[in-house]
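Showing just some of the chains, left in place.
Chain lettering (A and B) follows the sequence in which the chains are written, and residue indices restart at 1 in each chain.
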Amino acid sequence: MTLDPVVLFFTLGLVAGLARSELRLPSAIYEFLTVLLLLAIGLKGGVELSRQSLGTLAPQMLAVILMGLILPLIAFPLLRYVGRLKRPDAASIAAHYGSVSVGTYAVAVAYLASQGVTFEEYMPLFVVLLEMPAIVVGIVLARGITRGTRWAPLAHEVFLGKSIVLLTGGLLIGWAAGAEGIQPIKGLFFDLFKGVLALFLLEMGLITAGQVTGLRRYGLFLVVFAIAFPMLAAVMGAGLGWMLGLSVGGTAVLATLAASASYIAVPAAMRLAVPEADPSLSLAASLGVTFPFNIMVGIPLYLALARSLHSAGG
Amino acid sequence: MHTERRKLLTIVAEAALEQRMIKDVERLGAHGYTITAACGKGSRGVRNADWERNGNIRMEVVCDATTASAIAAHLKEHYYDNYAMILFIGDVEVLRPEKF
């Protein structure tokens, strides 16, 4: 299983970070790279979307949202009763793993491209759909429905958070402008995509290194969960993709989305809605273990899984 | 040159609280505030700004003693348990007391 070159940049960042190198990308640059990735992914998806009929998409969209609701419901009892975590911590981590990581999605796209595997390019739509539901479930798991959560500021925080605004905005612009309308801006958003992703992963490696060092404190269970649950979720995602009649590539991407854990939208939302949950716990799991596992080991596995499913299912 | 005494309330807290802290201090009677980005370390560990909203903000409010303790009490009650936050109060001289 050969590593995609972009992943080598992650390794470089990880090694440099673990060796306590002074290397750091300024936060403004990290922000810039994130904005470029989110818009590029949204735009690509939107262009493709303009070729689809809502009729074919609607059922897929519903199924995907359903998956986003179910995943945290499976994660929670594992965390609460097997892992013996406090209720708010278990609920918060469940929300992280029910939601998605755009960075992981981007690596999956790059990997499929390097493997010459095609997929349904409107999938960024699913990324958007998957961010929200798990958050709602997580909050209800932490609070119970009875105790009134102030949903308004929360919905605002999530729906108007950077990632959803830029992904949705990109989708709409791509959809409105269409393939040739996008041409003049493809120089920045598409030709540079993999390079931008490489730099982004370099910084992610440095950030991950910071999380890894914190892992020891949280014991073995969290590490095991952060590897085992994504694989379980990937199987469900792949199964769903197959049932929805997605291509091999599409199935692999949906598996990756299921396996990925959020580290942007959900942490912010949880900090607001479930402040008693320890944010470093969920970040250590999603950033320190799951993200590196997915991009270095998981994604190739999920593609293999999708392949075997399709060859089996014929 | 005539000056008058006021309190300088300094709050260091995780950046995620910025909007809510602004609402709070204004509601509790502050006529203004100044914010700078900061990083640091305390009982809740290292906080640095080099990714997302993981950094701190440092907010200063010049106000009278009553407002200062009102804000301090409010922040203590609502945020100390679950958020990275400290605050401290000093004495300062100002030129235009009516402003603060």
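Everything below uses one rule, namely that a residue touches a chain if its C-beta (ideal position, glycine included) is under 8 Å from a C-beta of that chain, and two chains touch if they have at least 3 such contacts.
Remember, it's a predicted structure, so these values are computed and weren't measured experimentally.
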> What are the per-chain copy numbers for the complete complex, stated as a formula using the labels displayed?
Replying inline: A x3, B x3
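Basically, only the chains that are shown with their structure count from here on.
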> Rounded to the nearest whole Å, what is the centre-to-centre distance of chain A and chain B, using the mean of the C-alpha atoms as each centre?
Replying inline: 35
>> Residue numbers of chain A touching chain B in their complex, please.
In response: 24-27, 30, 203, 207, 264, 267-268, 271-272, 275-276, 280
> Any idea which chain B residues touch chain A in the complex?
Replying inline: 16, 45, 49-53, 55, 81-83
